[in-house]
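Below is one structure; the comments refer to it alone.
Just one protein chain is left out here, and the rest sit where they should.
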Amino acid sequence: MIPGVRPQQIVISEFRLTRRVQFYETDAAGIVHFSVFFRYMEEAEHAMWRAAGLNIAPQDASVGFPRVATSFEFLKPLHFSDEFEVHLRITRKSTRSLSYSATIEKDGEIAAHGTLTVACISTRGGDPMRSTVIPTEIADRFEVAPSEGTKP
Amino acid sequence: MIPGVRPQQIVISEFRLTRRVQFYETDAAGIVHFSVFFRYMEEAEHAMWRAAGLNIAPQDASVGFPRVATSFEFLKPLHFSDEFEVHLRITRKSTRSLSYSATIEKDGEIAAHGTLTVACISTRGGDPMRSTVIPTEIADRFEVAPSEGTKP
Amino acid sequence: MIPGVRPQQIVISEFRLTRRVQFYETDAAGIVHFSVFFRYMEEAEHAMWRAAGLNIAPQDASVGFPRVATSFEFLKPLHFSDEFEVHLRITRKSTRSLSYSATIEKDGEIAAHGTLTVACISTRGGDPMRSTVIPTEIADRFEVAPSEGTKP
Partner (left out) sequence: MIPGVRPQQIVISEFRLTRRVQFYETDAAGIVHFSVFFRYMEEAEHAMWRAAGLNIAPQDASVGFPRVATSFEFLKPLHFSDEFEVHLRITRKSTRSLSYSATIEKDGEIAAHGTLTVACISTRGGDPMRSTVIPTEIADRFEVAPSEGTKP
């Protein structure tokens, strides 16, 4: 191994999760309840971390990643048993936070757009939450995705 | 009754809901899961409609109010058994949509800020959702709240 | 104070919680999802503990009360905005566990019957969960309700 060159590791900037709508996620309007889209986005985030070799919330964690801001725009509803894809992309990375965008797609059409920003906090010392720098072994696994517009 | 003068009715522009955190709303980080704040905001919206003498989703409804955009910023976490208040205000009213802002407060401190826009659709004719004008008997019950800054 | 006679304290054997169905609790069949009835029963349990002056899960707890068995029979569905009552009763009390029955009633008719047994565990020493004796200051607040059949 060449000194100073770290062994190759996975660096991730986007992730695609395929998922099916479960019955308990629908409401009396016959569609997925809007609050559930935030769960889909987080599910994709956690799967992306696993794909990067990381667990975002291990039981003995010294840091945590609380959500500081999030949004969704809804274009088309999802129904029971629909198969859909969450396309998650890292849009911003700072020393203390990560931002994602998410697109929910069904049959090639966009059902919803979301955003999510999470901050790194120390889990030592209890409340109140104290912001801290994202540990290198985590930060090194992620990078900002090229903007959608620049894709071939 | 004077002709042309409608009988007095309730017109609402804001609402305060007091609520306690339930155990099933917390997550393994020991705090309310971020997706649940959207349920709190909607719970306050539906209570505001009831206070205005309306049910937002009766079983035989001819119109529905799907959510088209929503967001939350999180400032302080809520824990199991915390009592908090949702302060919901109407921020915009058009012929076909309503927008709200929500502040989640605990012990006089702001825990989170949310926004929500809902559109009026016809429930006749099935999918796809078709935008329609908010019926007068609903629209007349709501008006935009004075902006926070202009309060005495 | 007469020696040996403890100051009066609340001893509880049953509790009634009034609640309204929230939209996010319904499913595409237009009724409350069956899994939500277990949340209603637990909500009534926690309110009963608060009525007894106790918090079932304080942040610094030395004991916890995981659920060990539970059931529900469903007789009539609940719909969005329905007001209903959870009638919770203590049916068994041992040194290490408590059992409850719950009746969900709407407009004087029974919608569902549930049961729940919880065990007392030590939260010290991490997993695996270790059964322990219910602390006296908790156990003294609860007693088995007289059986329904013996009521006048």
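Per-chain residue numbering starts at 1, and chain names A, B and C are given in the order in which the chains are listed.
Operating definition for what follows: a contact is a pair of C-beta atoms (placed from the backbone, for glycine too) under 8 Å apart; a residue touches a chain by one contact, two chains touch by 3 or more.
Remember, predicted model here, so these are calculated numbers, not experimental data.
Partners of the chain left out, restricted to shown chains and counted across the full complex, are A, B, C. Per the touch definition above, the residue from B:S35, B:S71, B:T91 or B:T117 contacting the chain not shown is B:S35. Residues of chain B in contact with the chain left out of this view: 23-24, 26-28, 30-31, 33, 35, 79-80.
Chain C meets the missing chain through residues 28-29, 31, 34-36, 38-39, 42, 57, 64, 66-74, 76-77, 127-129.
Although one chain is not shown, part of chain A still touches it, namely residues 22-24, 30, 39, 42-43, 46, 50, 55-57, 59, 79-81.
Here is the rule we go by: only the chains that are shown with their structure count from here on.
Between chain B and chain C, two chains of identical sequence, the interface residue sets overlap for the most part, with shared numbers making up over half of the total.
Note on chain placement: the centre of chain A and the centre of chain B lie 27 Å apart, centres being C-alpha means.
Separating the CA-averaged centres of chain A and chain C is a span of 36 Å. Separating the CA-averaged centres of chain B and chain C is a span of 30 Å. Multi-chain contact residues of chain A, defined as those touching 2 or more other chains: 28, 31, 35.
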